[in-house]
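For reference, the structure I am asking about is given below.
A single protein chain has been omitted from the complex, and every remaining protein chain is retained in its original position.
So that you can tell them apart, the chains are marked A and B in the order they are listed, and the count of residues begins at 1 in each.
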Amino acid sequence: MPALVYALTALLGAAAAATGVAGMLGAPWTLRVDWLVPLGGLALEMDPLAGLFVALVGAAAVPVSVYAIGYAGRERQGCLAYAVFVAAMLVVPLAANVMTFALAWELMSLASYVLVLDGARAGRQPAASAHAGWVYAVMTHAGLACLLAGMLLLTAWTGSARFADWAAAAPTLSAESRSLVWALLALGFATKAGGVPLHVWLPLAHPAAPSHVSALMSGVMIKLGIYGLLRASFVWLAPALPWWGATLLLVGAVSAVTGVLYAIVDRDLKRLLAFSSIENVGIVLVGTGAALAFAAAALPMLALLALAAALYHVVNHAAFKSLLFMAAGSVLHGTGTRDMEALGGLIKRQPWTAACFLVGAVAIAGLPPLNGFVSEWLTFQALLQNIQLPNPTMNLVFALAIAGLALAAGLAVAAFVKAFGITFLALPRSDAAAGAHEAPVLMRVAMVATAAACAALALGASAVVPALAAVAATLVPAPTPITVGAWLTLDISGDFASLSVPAVAVALAGGVLLPVLLLVVARARPRVRRYETWGCGRLLQTARMEYTATAFADPFTRVFDFFYRPATRLDVDVHPESRFFVRRIRYENPTRFIVDEWLYRPVVRVLRAAARRAAVVQSGSPNLYLAYVLVALLLLLLVA
Amino acid sequence: MDALFLSVLQTLVIALGAPLLVGTLRTLKARLVGRRGPVPWQPFLDLRKLLGKTPVVSETTSWVFRATPYVLVGAMLVAALAAPVLTSRPPLAFAGILLLMSLFLLGTFFLALAGLDAGSAFGGMGSSRGVTVAGLAEPTVMLAVFALALRASTTNLGGIVERVTIEPLLAVNPAHLLAFAAFFIVMLAETGRLPVDNPATHLELTMIHEAMILEYSGRHLALVEWASAMKLLLFLTLLANLFFPWGVPADVAPPALLLGLLALAGKLALLAIALAALETTIAKLRLFRVPELLAGSFALAVLSVSAVFLLR
Partner (left out) sequence: MLRQLRVALRTGVVTEPPAREAEVERLGASLAAEIRTRFGRSLAIRQVDAGSCNGCELEIGGLTGPHYDLERFGLHFVASPRHADCLLVTGPVTRNMAEALRRTFYATPDPKIVIAAGDCAGDGGIFRGSYAVIGGVREIVPVDALIPGCPPSPAALLAGLLDALGRPR
């Protein structure tokens, strides 16, 4: 039965992808069912931007659902919630009025909350799973509160709950009121997207959820936050103000660097991927912020370029992040653990998983010729043209964003060398890893298909990027700065920059084959001799001698210790009879999360104190309650 | 046809010039400490000898270990086609600095994986340190790119070279020189030269790049050594031709190419002498002082960008 539900979801996804692509290519339609939903009725509207995100959710749901048949096909629990989750995510981009949007959004959040709790409970750590679910629920509803506040303000000011009316009425609102609404909506959507400092739920919820759910949460759910930001900034509240772009640029740069720094030091494979999602959301936010800044400065072509780059990264991240989560799920399925300190050597036990993870790792590290490189390249090309902005402060913000993004890109390479190298290479560090088994066929099929999609998105960049630019042009009308030249070269802003991914791929393939030929021609000795690893003549090599995940990240812990603020604890147990004989040494050097410590803990403390004060009101005495009723009645009589 | 001829010629120049450059550097460094030193073409002899050895491959490793030398060489050969070596427009005419730096990062990624694959502590240490240095050098590269792109209104390498060729005095502009200094330090970090990493050390605890290749032997080692020599040559070529493109021809006519080659050889000789002198007189930095050096280069890049804005 569960397998049937997943299969149906896959079909739903495929149908949605087709519908979305049709919508992208310019076949708009609307659907109104007034009686289905109170306070406005169900209203769906398809336009190119909605089409893109519907296609994205649908296309991601297909391989992930196939994967889920293999991963969770025998477990009843969670399959219906999964189907509801996917369906809700498909409705969110299409929603055309407040009620539809809020219902779909909340349904999506509730379904994923149920799935997070399920997955966390399966991990047999009740306290941690409750905490993960709790934080996720609180953050997502705090975000919803901000969203509703913003949307209700707009409804009150424009007199209509339909999004189309907001777009028409936006120029009539004052800049301050638009800014207020934008701030509320941005807070709400950024919470869903996972921008720092609103990201705290991501590293708890994504690892706890079952792997197919994590793939969708990281791959497409957080992108719906980006969708909301784009709608709010470019459609509902246009024209944009400069500080919106600057804020998103800074938030994006900080998210990118913070996310990857925490990813590098993590020993849990799925949490590493969750932090990496925060990094990539940062990259998308930088692109969006740049687009807003350019739009506010009346540079529509550059805004279009930045927006196309952000959309391309959204699509690419969905592809390679879902691939990575599926591969991580396969590791968990085969070994029973996500802890990298207990993994290793899996490339020999799980060759297909390893190959797919490697493709995902090369893609997310932004290395040619895969898709992460192309979208990061495109984002940089948009950022590097900021000299056309007249305001020097904006130039400074852009320079900071460029530096931050570059640092994040460099550190992402390190994070994924660690993720792939420690998990899959060398010797297994535990019996669980030594006895791992490969994933079943359906999971492998899903992973290979997604890996092929990553390659296709890169090689087909000269088709995909102009299509995305056309979608972006519906938000920022301008002639396109992206043209396709000879040899499928993408030309940006005339001759500012060019790239031909197929040419690079062909050149790389040739470059890798050329030494093979050269070695044959030079008559190099063809065979190899197998022997042990060089260990300075040591008599035994075990897995204890390998580098661990923590050791690999040690240089970063030292270089960035002002950021990680590790709390070193060293306990030395000596023999009672002589302090020169040490029985046990316990060394702990955990990194601390400064956002949690500096922002959330004080806020929670203040809230708790306020709640304790307010609890005085609930004394439990009926006489006091009757007195409240009397006072309230008197006040009402006075006011009325 | 012209493009094919240029591609082949440029690949040959990089492929054959790289061991010669490394050999010349070793000879220069030897002479500066009073030794006769090896002949400048010694690396060719070393490579030929390595081809005749049967590689010993550890049982702990996987296909990643055996594939990495080919990926490294492949990335360097593509970078050779993408860099302005003989003419201002390289054969891969669309190439920009971002593509070049990403190709180098591709090599570093796979080399770090190969270091981890053997399961020895040395390899892990080399990988860990190698990716730290590579990652921390990235912001400097991007800001130096930004400074150059601002001036030339393009990130295309050929465009940047041509911009300075049109206005030769641009090369001694303060912003340009600051970007050169920042990029020079990045070169030291990325190619593993002193003071970041000692290419001739035997102490594993002081190695970064060498530690990752301790397990390689025979033809694999030959490919890895060749790839790092090509990386050094490409970095020096970028420093020479991007920042001081005097003598870089625009067309593909043989006399112009010969002139370009001679000009490049002259600039590389000067850079090699400077590098040899620097490596002979400076001591290697402690590993945890290297980020300070890279932060210094980042500061230079920031100054360079500010100078471009201020002197617009």
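Convention: a contact is a pair of C-beta atoms (placed from the backbone, for glycine too) under 8 Å apart; a residue touches a chain by one contact, two chains touch by 3 or more.
Keep in mind the model is a prediction, meaning the values are calculated, not measured.
J.: May I ask which residue of B:L20, B:L221, B:L293 or B:A307 touches the chain that does not appear here?
T.: B:L221
J.: Where the complex has a chain not shown, which of B:I166, B:A253, B:A277 or B:L310 is the residue touching it?
T.: B:A277
J.: Of the residues A:M1, A:A127, A:V521 or A:C536, I need the one that contacts the missing chain.
T.: Considering the complete complex, A:C536 is the one touching the chain left out.
J.: Name every residue on subunit A in touch with the hidden partner chain.
T.: With respect to the unshown chain, the touching residues of subunit A are 529, 531-532, 534, 536-539.
J.: Can you list, in ascending order, the subunit B residues touching the missing chain?
T.: Within subunit B, the residues touching the omitted chain are 26, 30-39, 42, 45-46, 48-49, 52-56, 201-204, 207, 210, 214-218, 221, 277, 280-282.
To be clear about the criterion, only the chains that are shown with their structure count from here on.
J.: Any idea how many Å lie between the Cα centroids of subunit A and subunit B?
T.: 34
J.: In the complex, go through subunit A and note every residue touching subunit B.
T.: Answer in residue numbers: 345, 347-348, 354, 358, 362, 365-368, 373, 377, 380-381, 384, 387, 392, 395, 399, 402-407, 409-411, 413-414, 416-417, 420-422, 424-427, 489, 495-500, 503-504, 507-516, 519, 522-525, 527-535, 541, 543, 545-547, 551-556, 558-559.
J.: Quick one: which bits of subunit B touch subunit A in the complex? Just the residue numbers, please.
T.: 51-64, 66, 69-71, 73-78, 81, 92-94, 96, 98-99, 102-103, 105-106, 108-109, 112-113, 116-121, 123-125, 127-129, 131-132, 134-139, 141-143, 145-146, 149-150, 153-156, 159, 214-215, 218-219, 222-223, 287-288, 291, 298, 302, 305, 309
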